[in-house]
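Here the complex is missing one protein chain, while the rest keep their positions.
Chain lettering (A, B, C and D) follows the sequence in which the chains are written, and residue indices restart at 1 in each chain.
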Amino acid sequence: MKIGVFVCHCGSNIAGTVDVAGVAQAAKNFPEVAFATDLLYSCSEPGQEAIVQAVQEHDLDGVVVAACTPRMHEPTFRRAVERAGLNRYMFEMANIREHCSWVGKDKDANTRKASDLVLQAVEKLRFDRPLQAKSFDINKRVLVVGGGVAGIQAALDCADGGLEVVLLEKTSTIGGKMAKLDKTFPTVDCSSCILGPKMVDVSMHPNITLYAYAELESVEGYVGNFEVSVKKKATYVDWDKCTGCGLCMEKCPSKKAYDAFNEGIAPTRAINIPFPQAIPKRAVIDPTYCRQFIKGKCGVCAKVCPTEAIDYEMQDSFVQEKVGAVITATGYDLFDYRKYGEYGGGRYPDVITSMQYERLLNASGPTGGHIQRPSDGREPKKVVFIQCVGSRDKSVDRPYCSGFCCMYTAKQTILTKDHIPDSQSYVFYMDIRAPGKMYDEFTRRAMEEYGAQYIRGRVSQVYPYKDSLIVRGVDTLLGSQVEIEADLVVLAVGAEASRGASELAEKLRISYDAYGFYMESHPKLRPVETNTAGVYLAGACQGSKDIPASVGQGSAAAAKVLALFSKDQLESDPQVALVSQARCVGCGKCVQTCPFGAIQLAEDRAGNPKAEVIETVCQGCGLCTVTCPQSAIQLQHFTDNQILAEVNALCQQAMEESFES
Amino acid sequence: MSAGNGRELRIVGFLCNWCSYGGADTAGVSRLGQPTDLRIIRLPCTGRMDPLFMFKALLSGADGVLVSGCHPRDCHYSEGNFYARRRLELAKRLLPTLGFDSGRFEYTWVSASEGKRWQQVVTAFTEQIHTLGPGPKFSH
Amino acid sequence: MKYVAELKAKIREKLPELDVVIGWKQGFDPVHASPAFMTTPEEIEQLVVNPLCVQNLATYLPGLKGKKVGIVARECDTRSIGELLQESLIEREELTVFSVKCPGAVDLVKLRQQVGDLGRVRSISFDGPRVTVETPDESSSLDLGELLPGKCRVMAYDEPVLADFRFVDPDQDTVCREEADTDLVALEQMDLDERFAYWRGHLDRCIRCYACRNVCPMCVCQDQCIADTRDPHWLSAETDVRQKWMFQLIHAMHLAGRCTECGECERACPMDIPILTIRRKLNREIHELFGYTSGMDVDAVPPLLTFQPEEKSITEREW
Amino acid sequence: MDVLKLDSGYDAAFVEAVMNESGQDPFACYQCGNCTAGCPYTFVYDLPVHQIMRLLQAGHKGRILQSHSLWLCATCESCTTRCPNNIDVARIMDVLRHMAGREGMITEKQVKQFNDSFLDSVKKHGRVFEFGTLVKYIARSGRFWSDADLGPKVMRKGKIAPRPHDIKGKDEVARIFHSVLGDGKK
Partner (left out) sequence: MSPELSYAYYPGCSGLSTSKDYEISTRAVCRALGIKLQEIPDWSCCGSTPAHTVDHVFSAALSARNLSLAEQMGSDTVITPCPSCLTNLKVAAHRMEQEPAFQQEVNRHLQEPCVNTVQVKSVLQALIQDLGPEAIAKQVEKPLSGLKIAPYYGCIMNRPPEVMDFDDPENPVAMDEILRGLGAEVLPYPLKVECCGASYGVARKDVVMQLSGKLLDLADSLGADAIATACPLCQMNLDLRQDQINAALKRSFRLPVFYYTQLMGLAFGLEEKDLLLNKLNVPAGPALAKMQQAAEAAAEQDAQTKEQ
């Protein structure tokens, strides 16, 4: 075998703390290395060209590139060696940037380490064998989880692109958080005026199947061929019959139900259609408030329903769908404002969240768009906004900036002035984060045109005093404690991962961060992909986002799915398990442990049982290889011999040193 | 920044591609400094981690072995780390009987986002191995 | 044993339905018994059951898969059979178990320590706990309890795991017993360096004959043991102690959660290396971790082929 | 106000000492001002707490140790409880006060005198003898007793014990004073 080794400078990223030329020099003495050199930027066009040329000039059989992490550029270099005429799997990478030059300061130690990592890669490469991908058919349907604006956009774009879409929504209507908003920044245009038509498009689109009030129960399979089970939660109303006329809601005698759509700011009925523009516009019974469920008698809705749609006996039901890709657009939830005891949220009725305020501002909200204090219905004149409630705060485990609160708070001060011209808004802020197009101009308008008082500092305590709320904070620019006797306090609550996000991630086998936000494949270059092939992200499930960014990601995820489905077949990753028929004794232990059912027992010609891998089902985890005592089943590209070669490469030297000392 | 007396010891890491290898990358991208003793072998999953690789490494002269994968329930392959946990825990418990300090081998879970945790793990484990000193050797 | 006649009669009765029945017969000298593969009534007559019948005959079962096999088995041997069944390495319907109450066993290493060269033994006879050994020079009366192999001292089996026919003499007591595992205790009293030196010393003597592996009833790999191949290349042919040590670890880990502690490995070892100790340690840990004892329940799943999302007995390290 | 020299004025040894003695990282502070916002004593401070934290980040020992605020903090723990960055601000204040005391920078003499009188009483009796503390404080501070109006109320109602309660282990308590603080006060 003739191996070529290419050690990358990555500008000064590697060369700054690793003697790159020295590593290349050392590599010349490694087994079967026929050529070694250093390259300034191996991933650049000239860098790749140099590799291709060297392969052809020196008749190389395999290539090692020592550069960044394989999670970044392995595909790039595989394509390069393929261009040079080699099989793309005759290639290994040594990660001497993320695992070496960037984490160690001692250049000598880094250089030794880089050299070890190159030897390790060379030793592994010596056992590499050419692998060929297999093609398999795919199911060109896509599942979109979450019917907020990101999910709506993704569903519409996919459907317009000719794909069949299954859209799943947890609540009884699509629209998500955006449907609750009054106006949107920085244009102050009406939220439902821009979202409403899109919601209607979803309901009218021939390619979209919408399951509202439904959740993802389970996911099996892999890219191109997922099988999902959808749980349709019991609504106790037959939606095929329900016309959304609202008569039931009008007559329902249980009037104290929690109104999630209105953020609990006013009660609703136990049978409920969240808002007039709901899609689908169908009623749902909340059994925790419904008298029929609590007391076992009532039946008013069943009596008044003109289409006899009420069904108190309804059970959850399940439907199976086959899809080839999944877009998760499960959005976010709001920080629990009760966690700051000093602000009294939940104890003092006139301390509310920004989303509750949004419902007070909204003409279709419970107050008809008139701002009224929850405690006494009085119109507030002095409104205090407190920012960063559940953002940038380690003490509540929310150290991140939610990103949109500064903007919506500015919007709310503007709307407050619009609604109540003789009002005064005060905003306590730490920093104003307004880096979008027309964003900073917008916050300046709130201050300059609408007279909002911005106070740089936090609020330490809010408490009721007579008819008002005393807000005590600091103005750090003045270096002084400040107090405001306010009528209403609005807490700009931050975003957190949607409740249940981690459970969904486990079903989809995607990663999430410490706060439950989903991990993208690469923070810059693959922002809507996950590390699980065929699963994509859109919107705030990946991290807090405003509307333009969510819509943009919805479209981006759709584009990714359309690109994936542009071919009729996909190529499977050939790094799968392979059975040595000679060595397999047919004990079946691998069949027992394979998480994917990718191994079955078949008989050889002599009728002996032998394990057999279904290549397109195997995901390449290697669990079987460890399970097999005679090592008869080997994960290609991660064979026992390859890992043993790596272990030996790393330990041999230590062994020799220990004999020396 | 080698821990301890300046002389490096040999630590072999086996990391799953999806979580911990990514976590180590995240640590690198964030320039979170670490001791230089560790060398990482990339596995698709800790389910691929045969405990015999650990024994092999220790018998071949490694002073410490570290395995790291996805947190339980977060395995990219659903179940790989569940099997790994049983196998590795058992192997760890056998070490003292053979005359190896069980602290020479650790397995843990670090997700791709946990660069800081990876730094802590590497630093603490390297310190631990330096405290134990070079592993038992076979030279007579 | 008194039940031998009854046993022979039953085997004779069943033999027409079976391809072979495995038992013991007198070996090449007075102190050795050897396995007997009985296919004819004449061969049945040679059957013996006494403390010299030390082999775990279950070892032969996987190799006879597909045949109708009868087996004479002591209680501890049925544990191996149980494990084999559990792993589907043999089929229950192909198997007839003639379960005998164990008469005790003689560890020939211990016998040699008592009477010297075993080649000089003219005859050996058993009467309950007494063992009488005749050599040209003397006749010595020994205590069977003193001659028991280590494996009979750490776990007591009163009943078989499974049986089709059961043979017990009236008033026959269980010979094996549950005492402290002295080998393990001794090992645990050493410090780490001493333990390392202990194994390095013992394993250095290994001659890589693989008798331990060949005799093991649970070694399913048959001719495909990874010790004998370059693909994968786990072991080199070097005589370095590390290779020998690695082989023992491969064997032990492959048996983890499966080893039935029959002790055949240690009995077969020509160098008297205490390799059963490693397996016993693993079994002890497995019991502590998973509450599991191999071979005792034909329907159980071996602990390393399954998992719990929350492992109650595993405390993971915090960093 | 003086120009602060951010480069040459940075007293690294001081910052490190504060970090060591308090076990806190002042650089975790992002100056939100919550400590000042909630501090009941801000109205009598010359430097609000968040500025003390900022001066600490800037390494300006002099301005910090000369502040009156250090001696007016009552360790009510508002700042610590509400700090979004989990800094134990009250402990930092305590440590700064220790340092100021050691360097003889006592800007609120009366507070210090009251504390000393209190501790003298503990040292002498093993428990604090409130009446004695008060008498001693008045003598020490040389101040007109501003609480003279309370005297009759307290006395008449028997609210203050007229005699000390000496404990058996008072020598042991006195030894703690000597052995931790040395013979002079820290």
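Here, contacts are C-beta pairs under 8 Å (C-beta built on N, C-alpha and C of every residue); 3 or more make two chains touch, one makes a residue touch a chain.
Bear in mind that the values here come from a model prediction, so they are computed numbers and not experimental data.
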{"item": "Chains in view touching the one left out", "value": "A, D"}
{"item": "Where the missing chain touches subunit A, by residue", "value": "340-342, 344, 347, 463-466"}
{"item": "Interface residues of subunit D (partner: the chain not displayed)", "value": "40-41, 43-44, 72, 74-78, 80-81, 88, 90, 94, 97-98, 101, 108, 110-111, 113-116, 118-119, 122, 126-131, 134, 137, 141, 146-147, 149-150, 153-154, 157-161, 165, 167-170, 172-173, 175-177, 179-181, 185-186"}
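As a working rule, only the chains that are shown with their structure count from here on.
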{"item": "Core chain by centroid distance, with centroids computed from Cα atoms only", "value": "B"}
{"item": "Top chain pair, ranked by how many C-beta pairs fall in contact", "value": "A-B"}
{"item": "Whole-Å separation of chain centres (CA-atom averages), subunit B against subunit C", "value": "36"}
{"item": "Gap in Å, rounded to a whole number, between the CA centres of subunit B and subunit A", "value": "28"}
{"item": "Contacts with two or more other chains, residues of subunit D listed in rising order", "value": "none"}
{"item": "Set of subunit A residues in contact with two or more other chains", "value": "593, 627, 640, 644"}
{"item": "Chain-to-chain touches, reported pairwise for every pair that qualifies", "value": "A-B, A-C, A-D, B-C"}
{"item": "Footprint of subunit B on subunit A - complex, ascending", "value": "69-72, 95, 97-100, 102-106, 109-110, 112-113, 116-117, 120, 505-506, 509, 511-514, 519, 531-532, 575, 593, 595-596, 619-623, 625-627, 635, 638, 640, 643-644, 646-648, 650-655, 658-659"}
{"item": "Partner subunit A, residues of subunit C touching it in the complex", "value": "87-89, 220-222, 224-226, 229, 231-234, 254, 301, 305"}
{"item": "Touch list for subunit A against partner subunit C, complex", "value": "580, 582-585, 587-589, 592-593, 627, 629-632, 634, 639-641, 644"}
